[in-house]
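With one protein chain withheld, the remaining protein chains of the complex are depicted in position.
This part shows subunit A:
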Amino acid sequence: MMKGMLKRIFCLIIVVTIGISIAGCGGGETMKRIEKTGKLVVGTSGDYAPYEYHMLVDGKDTIVGIDISIAEEIAKDMGVQLQIVDTDFNGLLSSLNTNKVDIVIAGMNPDEKRKKSVDFSKIYYEAKQGVMVRAEDKDKYKTVADLKDKKVGAQLGTTQEKIVKEQLEGANLVSLGKIPDLVMELKNKKIDALVVELPVASGYVKNNNDLALTDVPVKDDTGGSAIAVKKGNSNLVEQINKSLDRLMKDGLIDKFVQEANEKNVTK
């Protein structure tokens, strides 16, 4: 009787340990789904050139950009097809957690708040932040102190907004939902400067003679952009990191950045 009891408890312990260790391995349900369907579904928000933006390719509406090139490489490494889903930036992480997409690539900074709901790959691109002003004012803004009491724009709910609040002391923050609207305000002298990511800023400077980048130093403490994966899929994160390592080693990501910047210069 005692012996039987011990046996049962022992069995139970073994079963529980195995169960926990399997769960601890990260289940990898997303990976299984990708393998089953042969498709990697990537969520992105197609209004953030040069990371991802819409373009007509052979007469068809297509999303292109740095992130899309990276996604193509990841799909290639996994030997599956790539499918892009374009949604609102705000809704990206929830469609990841409801399994509507497998991964999210959208120039997303892995900040603490987002890390609570999803896992991130390693950082694939360290975007530096830049301060953009009107070309005629370029000489006026050299240090952070020059922006004191000036109106500085940033996109609502982004890392840049945090930068204005925390690093530009005395600057008045103007946050709007869309970068084009902020650029228009800058051009029309409604704001004096604009904090944006460098690849985005250089796109605007290249396409607009009346805009210029300053040397005002601003830092980004989230480190750059990473790929988001649903929690509990460590095998998928590993797979993505492997692809990213390869891309970074071969300098392909810098090439993608350059390509994306050249592709959509309209002049």
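The rule we apply is simple: contacts are C-beta pairs under 8 Å (C-beta built on N, C-alpha and C of every residue); 3 or more make two chains touch, one makes a residue touch a chain; residues count from 1.
Everything that follows uses one rule, which is that contacts and distances are computed from a predicted model.
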Which of "Amino acid ABC transporter permease", "Glucose-1-phosphate adenylyltransferase", "Ubiquinone biosynthesis protein UbiU" or "ABC-2 type transport system ATP-binding protein" matches, in UniProt, the chain that is not displayed: "Amino acid ABC transporter permease"
Residue, one of A:147, A:183 or A:227, that touches the chain absent here: A:183
Among A:28, A:46 or A:224, residue touching the chain not depicted: A:46
Contact with the hidden chain (one of A:35, A:61 or A:139): A:61
Among A:39, A:100 or A:151, the residue in touch with the chain that has been omitted: A:100
Interface with the undisplayed chain - residues on subunit A: 46-49, 53-56, 59, 61, 87-88, 100, 178-181, 183-184, 187, 203-204, 206-208, 264, 266-267
